[in-house]
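The complex is shown incomplete by one protein chain, all other protein chains being positioned as in the whole.
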Amino acid sequence: MNGFVEALADGAVVAKRNLIKVKRVPDLIVFSTLSPIMFVLLFAYVFGSAIEIPGINYREFLMAGIFAQTVLFGATITGTGLAEDMQKGIIDRFRSLPIARSAVLIGRTTSDLVNNVIVIVVMSVTGLIVGWRIHSSFLEALAGFGLLLLFAYAVSWGMAVVGLAVRSPEVVNNASFIVIFPLTFIANTFVGTTNLPGPLKAFAEWNPISAVTQAARELFGNTSPQFPPPDVWPLKHSVVASVVWSVVILALFVPLAIRQYRKAVAR
Amino acid sequence: MADAILAEGLVKRYGAVVALDGLDLAVPEGTIMGLLGPNGAGKTTAVRVLTTLLEFDGGNASVAGLDVVKGARELRRKIGLSGQYAAVDENLTGFENLDMVGRLYHLGKQPSRDRARELLERFDLVEAADRPVKGYSGGMRRRLDLAAALVAKPVVLFLDEPTTGLDPRSRLGMWDVIEELVAGGTTVLLTTQYLEEADRLADKIAVIDHGRVIAEGTSDQLKAQVGGERLELTVASARDVALTKAALAPLAIADISVDERGNHVIVPVSGGADVLVEAVRLLDGEAIKVLDVGLRRPTLDDVFLTLTGRAAEEDLTDGESGA
Partner (left out) sequence: MTLTLPPRTPMASRSLVQRFRWVVSDTWNVASRDLIHWVRQPVRIFSSVMYPVVSILIFGYVFGNAVMVASGGWNYREFLMPGLFGQSVVLGVGVTLVAIAEDTHRGVNSRFRSMPMSSTGFLAGRSAADLLNSTLDIAVLMVCGLAVGWEWRLGFGNVLAAFGLLLLLRFAMIWLGIFLGLVIKPENTSVVWTILLPLTMFSDTFVSPQTMPHWMGVISEWNPLSATVGAIRGLFGNPGWGGDSWVAQHSLLMAVVWPLAITAVFWPLAVRRYRSLS
């Protein structure tokens, strides 16, 4: 238990170091919020005008999906950040220090979580400007944001494994873009899944991103009675499903990431 | 005197590549051991194993009396590592870098800060202390990196090519700092490609190649091992070459070698300056015109070339992959 507390304290030191970078290189935060703002505008106005969701303004329907997509991209920073530290030998230094194996990873994922919180705030404001509203209670809304962040946090650990294994920030960045970008689209993030052709429909319905999006939609009160989710378990019980997905991803990738870190050696 | 670093029969394989092939090393407390070897010889691998960064496949090693595997956690409190590249955070200031390391050594908040300031002063980085490292020169980064390795006052310090890429002035400054440390009782394992550096700093040198130690000793012992002194002469004409060879035959302790094109004669000798005087007298007696004459002792370059069969700086561009 004492070791765990120590790992957390060391993690906080590492997280602080990563956050100083955000402060010193403000371009980063500008760029990481600029693109979600563009996406909000794009979907609210460009596609939004052509897409109709029965019983609800498309912009209200849309926001949960964009939140999910954005925090997921935020989670990929964990991979690029670790790959960069690896390349520069900073991981070697950390590993030669008397700290827990998990401390650097805890620090990294935590600072990326903080980053995601900032991005969510910026996006919420953008959403409110284009007409998105929360129709539920304060606590439910909070739970919605919590769920989005929990899921992103879990994915961060997955990205940590990738970052430590691949070691090149550029490759991690490109690879995650190629993989995660389509994943966030073949889901219920931007449109309903009902009309999708067979295999795509099944994929979209069981895509964890769909569960998280649906859960956030419900918790924000952005659902429409005329547009119920498809009759599959993860979308009918989206909150539970989101938590389960997050826990499963964490259970799988936290040990894997720590193992990878233990063996990680810069070239 | 106890050994601060002791490695016996270390083996490390990367697939089919054998990076360490039964490496033995013993470094007494308070001394500097220079680890000399060409690129890819296994220097960096050895350092990574001894600093608990890398798991190995055979043999055993202890540092500061602790087993590097079983005592890894405890050991990390006692060692400092400064790697091949300056592993400092670009976006943090010099102070923040050192403070962070101090906090991770669990020195506590105030002591971490004090130690950081102290080290910045010692390494002549006070003015740059509150600027992000991004703007530091290569020499400043290296100094900061070494300072980071010293935060917890390690008893054993590992320096992996600490001066690679530094200009001559920065290199001299680095050497002074390292010498100072050892005077204070720290044990240092230093890897280098610069023979001059090993010659100047190391109490003992281990030459490694293909993952094992192929020669070990003080700089002088190693030089003696590859051969003693020799007279090198340049004479005016090809006729004089033959005459010289005959005249100096009594002094030679091995075959005299001749380079016809340069009118160059090399005579293995022993006896130091007296031999030189004797040789000049003999040549004078034969009326041979000598353009240049000198007594040469082997350099570490000679040691290196003789032992490893290749130049130290050959294939520099290959990097240290797998090393």
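Order of writing sets the labels: A and B. Residues in every chain begin at 1.
Here is the rule we go by: a residue touches a chain if its C-beta (ideal position, glycine included) is under 8 Å from a C-beta of that chain, and two chains touch if they have at least 3 such contacts.
Please read all numbers here as calculations on a predicted model, not as lab measurements.
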Neighbouring shown chains of the undisplayed chain, as defined at the top: A
Of A:119, A:161, A:204 or A:264, the one touching the omitted chain in the full complex: A:204
Absent-chain interface as seen on chain A, which is shown: 27, 31-32, 34-35, 38-39, 41-42, 45-47, 49-52, 73, 80, 169-171, 173-175, 177-178, 181-182, 185-186, 190-192, 195-197, 200, 204
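The rule is simple: only the chains that are shown with their structure count from here on.
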Rounded Å distance, chain A centre to chain B centre (Cα mean): 48
For the chain A and chain B complex, residues of the former touching the latter: 6, 10, 13-14, 16-17, 20-21, 24-25, 88-90, 92-99, 103, 263, 265-267
Sites on chain B touched by chain A in the complex: 48, 51-55, 73-74, 76-77, 79-81, 83-92, 96, 100-101, 103-106, 132, 148, 319, 321
